[in-house]
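Left out: one protein chain. Kept in place: all the others.
First chain written, first letter: the chains are A, B and C, and each begins at residue 1.
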Amino acid sequence: MEINDLDLVVPKLGESRIPSPMSGVNFVADDAHVLYHGNLKTVESYQKAGKKPPCFEMAGPREKIYFDPSKLKCGIVTCGGLCPGLNDVIRAIVLSLFHHYGVRTVFGFPYGFEGLTFRYGHVPMELNPAKVQTIHQQGGTILGSSRGPQEVAEMVDTLEQMNVGMLFTIGGDGTLRGARAIAEEVERRKLKIALIGVPKTIDNDISYVQQSFGFVTAVSEATTAIYSAHAEAAGARNGIGLVKLMGRHAGFIAAYATLANSDVNFCLVPEVPFTMEGFLRALEERLVRRGHAVVVVAEGAGQDLMGMSAERDASGNIRLGDVGLFLKDEITAYLKSKGMETNLKYIDPSYTIRSMPATPSDSAFCLMLGHNAVHAGMAGRTSMVVGYWKNEFTHVPISAAVSKSKHMDPKDKLWTGVLSSTGQPREMI
Amino acid sequence: MEINDLDLVVPKLGESRIPSPMSGVNFVADDAHVLYHGNLKTVESYQKAGKKPPCFEMAGPREKIYFDPSKLKCGIVTCGGLCPGLNDVIRAIVLSLFHHYGVRTVFGFPYGFEGLTFRYGHVPMELNPAKVQTIHQQGGTILGSSRGPQEVAEMVDTLEQMNVGMLFTIGGDGTLRGARAIAEEVERRKLKIALIGVPKTIDNDISYVQQSFGFVTAVSEATTAIYSAHAEAAGARNGIGLVKLMGRHAGFIAAYATLANSDVNFCLVPEVPFTMEGFLRALEERLVRRGHAVVVVAEGAGQDLMGMSAERDASGNIRLGDVGLFLKDEITAYLKSKGMETNLKYIDPSYTIRSMPATPSDSAFCLMLGHNAVHAGMAGRTSMVVGYWKNEFTHVPISAAVSKSKHMDPKDKLWTGVLSSTGQPREMI
Amino acid sequence: MEINDLDLVVPKLGESRIPSPMSGVNFVADDAHVLYHGNLKTVESYQKAGKKPPCFEMAGPREKIYFDPSKLKCGIVTCGGLCPGLNDVIRAIVLSLFHHYGVRTVFGFPYGFEGLTFRYGHVPMELNPAKVQTIHQQGGTILGSSRGPQEVAEMVDTLEQMNVGMLFTIGGDGTLRGARAIAEEVERRKLKIALIGVPKTIDNDISYVQQSFGFVTAVSEATTAIYSAHAEAAGARNGIGLVKLMGRHAGFIAAYATLANSDVNFCLVPEVPFTMEGFLRALEERLVRRGHAVVVVAEGAGQDLMGMSAERDASGNIRLGDVGLFLKDEITAYLKSKGMETNLKYIDPSYTIRSMPATPSDSAFCLMLGHNAVHAGMAGRTSMVVGYWKNEFTHVPISAAVSKSKHMDPKDKLWTGVLSSTGQPREMI
Partner (left out) sequence: MEINDLDLVVPKLGESRIPSPMSGVNFVADDAHVLYHGNLKTVESYQKAGKKPPCFEMAGPREKIYFDPSKLKCGIVTCGGLCPGLNDVIRAIVLSLFHHYGVRTVFGFPYGFEGLTFRYGHVPMELNPAKVQTIHQQGGTILGSSRGPQEVAEMVDTLEQMNVGMLFTIGGDGTLRGARAIAEEVERRKLKIALIGVPKTIDNDISYVQQSFGFVTAVSEATTAIYSAHAEAAGARNGIGLVKLMGRHAGFIAAYATLANSDVNFCLVPEVPFTMEGFLRALEERLVRRGHAVVVVAEGAGQDLMGMSAERDASGNIRLGDVGLFLKDEITAYLKSKGMETNLKYIDPSYTIRSMPATPSDSAFCLMLGHNAVHAGMAGRTSMVVGYWKNEFTHVPISAAVSKSKHMDPKDKLWTGVLSSTGQPREMI
């Protein structure tokens, strides 16, 4: 993929002149950058062409900051569906604002962008370290969430009237677009409000971000459903356990969950097309040979087989057909036509997965993600998200983050690992 | 409930004359009985009326046994839906037959009663301690299962031809009726084959049995779904988390899960009638007051509100309407009619719950249950199940066990505990 | 064991004349009693001798109560070591006092009996439903605890001055003796203060109580340590995994944990004497045959082999020698003398086990235990504990509960199950 370094430049509100109150830490220089490409040859090819190799600004605390912490008020919103780690990120932002910078006023706006819109009448929650100390032990979000955009002007009115200088938006693609629209309106009004996003995608499909929070937990939690699917399948003649996992455009959860659970026999993802005939033949063959099968399907897989709808939900996402129910019906009908009595159990663990608290390593990741969001905002960055790239936290402009979504390459090690773990045919067409 | 002691008498194949090979144990006397009623006054009222207070035969090893272990072959089948602990019970039976009595041949018949029917061609598995040593660590059943009855004569043919002297049937109501039919055919043919049931009902609704295996695990596992329902509900404006739990005729799982999870606001069970209006009003009131609600419903609750169908599944159970989907639709429609935008998440964790391995205490319970099934068979009992009553293992004739099902009394401590935990109205009509 | 019905009579503060505010529940009649013996023959033998068969008073809500809830103040203390379920019991007591009876003042006295003694300066916590709503999700005790007795007169002074009419003491043997001493002083001063104990013994060794809270959780949690011991043992040449579990006088935790974990090869408990030679020979034989071994030992086992000390801890319990370290040294020395290089890993999971939150079924049990403690107190009972006997909650006088401790019978089903699960010799002497 050819990308341009200029696309990765992060907007700033202005120059940072105030000395940071943090001490004893490694400040990150403003010219510290993380190479987008890790392969030396690729880097050299940019250089030979006289171009700067594309780089992310490195995240972290700056020696000089833009905002005066003693006067700053901040806000946080969580938008869209639940994801493990939401409370961890809220907590990390609050702790960093208080302990690293001495900011004393942090509003939690309830129910996503609704909370920024006066006419809903939601009362902002005042957040402080005592209030958030143990919230990461619970799943969900203490702020509540909602889907869909709100009037941009109204939201900026709220920020202006409440004198909020920094807004943290934790949410997915739609939320980031909303945050960008707010940033544009802020600029139009010549306000000084930083918009910092923490990208939330349980599917791990945001571009320029190698790992998003909650993903590791989702892979862990998927284990239970696969375990059950296998016990059900193995316990019945021609038993089939069918599990639908998250993954609208990218099958990362399905793929990793398959790697971690050797009981999966078929993994279906959006990136790897298949025909119903190809899949059903392979499934039949497995049943004949082994008497049972476990199928994991990412929700975005096989959409072409169902006839895509043009409908969209409140967040602006295309409404996917339910591939789980579709497969259930197709499998049952096919095997019946073949005279095989079967026993299919369909498990959709999505709500259970996304509402769990973060696993400990995910939780630690969220903490550092939240800290770096705060550092970015204090340094006057705006219209950006905190990313993670090649083991470093980074600044990514929202424009880049929403430009496309990340996918698995079916020829890469991840999918190769899946194939060798499941034993499924490389092509089912 | 008025019951007669004679109803609790367990059939025997004949007199026990062979000395048990067990040593160093407390043998149970044949006249050891466990009182059905634990209240002294009730016992005395029987005595005053000149009747024997109803009693169960006490389970346990007998000093004299009926079968010669060196010549005995045994069989095991698991029937119906999965239940935590199936593999524990299989393991316990095999270990006891081998280690306590020296029986060397134990067949696992695959896929329930199908495995006893030649024409399916299922090959019996030979079971021994090495094979079952760690199977209790997995959910499901290593034997596989199936629903529905098979030709009784064919099954007895199989037992006769394979020279099986003792058959353990692990299954629910339908299975027990099947076992009784086999026992009757055995008697008609004047064979000496003991039929010993281990009652499997995740709902804990078998009469004369205070606790059935898997129930404690089911209550534990229900916790995850309720947790998720609460996180989803609390994370959305007018959020509702709806969880359907097992419980066709009795709401024990729903009730205990509610006691163990303080987040439940409404618990609906078959034993406590409600009207849709009553429930919806109470739910609306809760939403207005607290902004979210968690509802747990046993699958058999509210069947009268849906119009019962007369359809039955392969096991002969009436096909229940899906009260979860029904409530989902009713709630959504009602609140919409009231102008409340809501956010309902419906979770049906049944497959996940029933396919889990048993919790440690349930596992220990299964072990002793299986041992006592073996002791009963070796002592020549037949057409009975192993029960558990007032902290003792017991023998219960199948005829009694299938005569009716156990229910919660809505005025008793369990339901009273539920009401004080949820705060729901005692009557929603 | 010969016991006398009179020993089971529970003291009362006076006659109950006030109508209970509870409605829609099954009130328990004052003459409802639970038979101590469940075997009909034993009951009849008492009757033939002209004696009343021994019975417990049945627990539960009474139609007439002793205290006027509107004027009543209550207190709760937790004493001694941690045990899963402490917070559940606290919560249940508070919820029942508020919701069932309308009591409005409940003090949590901090740090056990210290909290009742002015000179420590601990400030009582005011408890209400909001404060206790989710405390059962955490292990430990929100009240804090301490060991050892305090001045009885001082504690009664506190109760008197704070006008406390009912004190719930959650603790073990020492705590119950303390509660009885308080009850005696209360009587001497002609006060009307009910003393209701909830017996806390993770070892499950209190007489006349078939199951104490936390026990089921302890068995569950022991699983992790045994799992690790097995992985360590199996991963090394002549590997030995040694796990010390709770059980000062009774090996119930060790025995049930062994039943639930098939990896245990030796289970050592206080009730079954062994010699070091006998055990070491059997262990050596196992190592030679299988290459590794897992040993579970209850802390009170083998005390005779170490030389009992006369020392006592602050709770008045005899300080046991550390049988874990003792066995570790003995095993290592013995096998070294036999020229076997070994690899022993010793795991003592006690703090981890006892500080866990209760499992869901244990949690539900705690809830009903706490409710029944409240019902007992409201009915004017005193100097008693809430027991559980043959599936019923009961009232047990403290005098009976502390008179001796409960043990396993090595000839009974539990130990027989252990032997067939471990394959260890019945006698190691």
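As a convention for this text, a contact is a pair of C-beta atoms (placed from the backbone, for glycine too) under 8 Å apart; a residue touches a chain by one contact, two chains touch by 3 or more.
Only a predicted model underlies this, so the values are computations on that prediction, with no experimental measurement involved.
J.: Which chains here would be touched by the one that got left out?
T.: Even though it is not drawn, that chain still touches A, C.
J.: Of the residues listed, A:L13, A:V89, A:V103 or A:A222, which one is in contact with the missing chain?
T.: Counting the whole complex, the residue in contact with the absent chain is A:A222.
J.: Thinking of the whole complex, not just what is shown, which of C:P53, C:G165, C:P349 or C:G377 touches the missing chain?
T.: The one listed residue touching the chain not shown is C:P349.
J.: Which parts of chain A are in contact with the chain that was left out?
T.: Chain A touches the chain not shown through residues 22-26, 31-35, 38-41, 43, 47, 52-53, 55, 58, 60-61, 91, 95-96, 99-100, 133-134, 136, 210, 216, 219-220, 222-223, 256-257, 259-262, 359-361, 363-364, 367-368, 371-372, 389-393, 409, 411-414, 416-417, 420-421, 423, 426.
J.: Residues of chain C in contact with the chain that isn't shown?
T.: On the side of chain C, residues 82, 111, 114, 138-141, 144-146, 224-225, 227-232, 234-237, 239, 345, 347, 349, 351-352, 355-356 touch the unshown chain.
Throughout what follows, only the chains that are shown with their structure count from here on.
J.: Show me the overlap between the contact partners of chain A and those of chain B.
T.: none
J.: State, to the nearest whole Å, the distance from the C-alpha centre of chain A to the C-alpha centre of chain B.
T.: Whole-Å distance between the two chain centres: 42.
J.: Give the residues of chain C touching no fewer than two other chains, as numbers and ranges.
T.: Expected reply: no residues.
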